[in-house]
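Of the protein chains in this complex, one is absent; all others appear in place.
Order of writing sets the labels: A, B and C. Residues in every chain begin at 1.
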Amino acid sequence: MAVKMDKAALAAFLAREFPQVGADYVIEDVSDMAVRVRLIVQDKHLRPGGTVSGPSIFALADIGTYLAVLAMIGPEALAVTTNISMDFMRKPAGGADLIGETRLLKLGRRLAVGDSLIYSEGLADPVARASMTYAIPPER
Amino acid sequence: MAVKMDKAALAAFLAREFPQVGADYVIEDVSDMAVRVRLIVQDKHLRPGGTVSGPSIFALADIGTYLAVLAMIGPEALAVTTNISMDFMRKPAGGADLIGETRLLKLGRRLAVGDSLIYSEGLADPVARASMTYAIPPER
Amino acid sequence: MAVKMDKAALAAFLAREFPQVGADYVIEDVSDMAVRVRLIVQDKHLRPGGTVSGPSIFALADIGTYLAVLAMIGPEALAVTTNISMDFMRKPAGGADLIGETRLLKLGRRLAVGDSLIYSEGLADPVARASMTYAIPPER
Partner (left out) sequence: MAVKMDKAALAAFLAREFPQVGADYVIEDVSDMAVRVRLIVQDKHLRPGGTVSGPSIFALADIGTYLAVLAMIGPEALAVTTNISMDFMRKPAGGADLIGETRLLKLGRRLAVGDSLIYSEGLADPVARASMTYAIPPER
């Protein structure tokens, strides 16, 4: 399938639609059914002990899957998250950005399923794994 | 089992250990293997369109399970989330608080499993469901 | 909502549509958005060591959610499982039946979400917990 929104288009969408948090993310790569997104880790993302908070890891996986869906179907679609499962496997480094690698395993008319690995920059093994389902509205 | 930390003890723990976000939550009830926690929804928890963000719902389920575990085993234990699954079923109202009802289904020596229903105050049906596993450190 | 299929109607459906396995299950109770189903545990459901196999527990949760959906929307709908998450918390007794208590947390036009607790008869605490999402076909 052809990508309908490239890096620049997704970044503009993110800045416009998510003014509160859009600046925390950098879209590093967009390809067929896949995106790579960086979370610029700041104090607000940290938990005591200097690790990145669970909600911040969740948000990165969620936004990665959302952007991967948008990249393929375009910005008019208001896909919503219906299900998520995550495994937290290692402690991220507090001073390092997180990198989310998302690929879509399914992009149907009604449901999309994405799979994400979350890395703490500088560590070889992923710190978390996420699967997300998005419902795609019928009026599309 | 006897509850080791009551509402006041959990609230003090939350304020001390999570200074950035502790004030967003009110611990409303603590009983054997169960807690009820309120998220005081503020602008920072909202998404465009006036609904509560996914990461805020996630965080409420996570903190509810964490507090339910601490209530039973005490504050010395540094339990960590290892797995979560969530279903997002309805859109929360933007102007209403969220209420998380968590009960522990298992509290073993090494793993605890909690189950949460998240309500948007004023709606009868839950907006989300979450299951979480916490690993309990062996040095306990 | 009114129940569209009662115990007898669901049992007849099960026997007709699942001739290979239908006789393994007894539908014990059907009410608004909820069913209770018994798995008659036999040798084929056991694992070495005398415990009930994971796939047998999975199948009970799956069939419970399926029957709960059918009870509410009727037999014409060919709902399909799209997502499942399960926690296996305790070892079932090999010589005891399993009881699955399923309630529907959501029954939308397109998606249904069910929540099941699985009990080993005679044990107070559940042996497993399951959440399932079913997609409901649009031609309904």
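As a working rule, contacts are C-beta pairs under 8 Å (C-beta built on N, C-alpha and C of every residue); 3 or more make two chains touch, one makes a residue touch a chain.
It should be emphasised that the depicted structure is a prediction, and the values quoted were computed from it without experimental measurement.
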Just to verify: which one of A:S56, A:T81 or A:S131 makes contact with the chain not shown?
A:S131
Hidden partner sits against chain A at residues 85, 87, 89-90, 105-106, 113, 115, 117, 125-126, 129, 131, 133
Could you pull out which residues of chain C are in touch with the chain that's been left out?
17-20, 44, 47-48, 53-56, 58-59, 62, 80-89
At which residues does chain B meet the chain that is not included here?
82-83, 85, 110-111, 133, 135, 138
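By our rule, only the chains that are shown with their structure count from here on.
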Work out per-chain C-alpha centres and flag the one nearest the whole-protein C-alpha centre.
B
Angle (degrees, nearest 5) of the CA superposition of chain B onto chain C:
180
Residue numbers at the chain A-chain C interface: does the shared fraction exceed half, giving same, or fall under half, giving different?
same
Whole-angstrom distance, CA centroid of chain A to CA centroid of chain B, is 23
Just the number, please: Cα centre separation of chain A and chain C in whole Å.
33
So which bits of chain A are touching at least two other chains?
82-83, 85
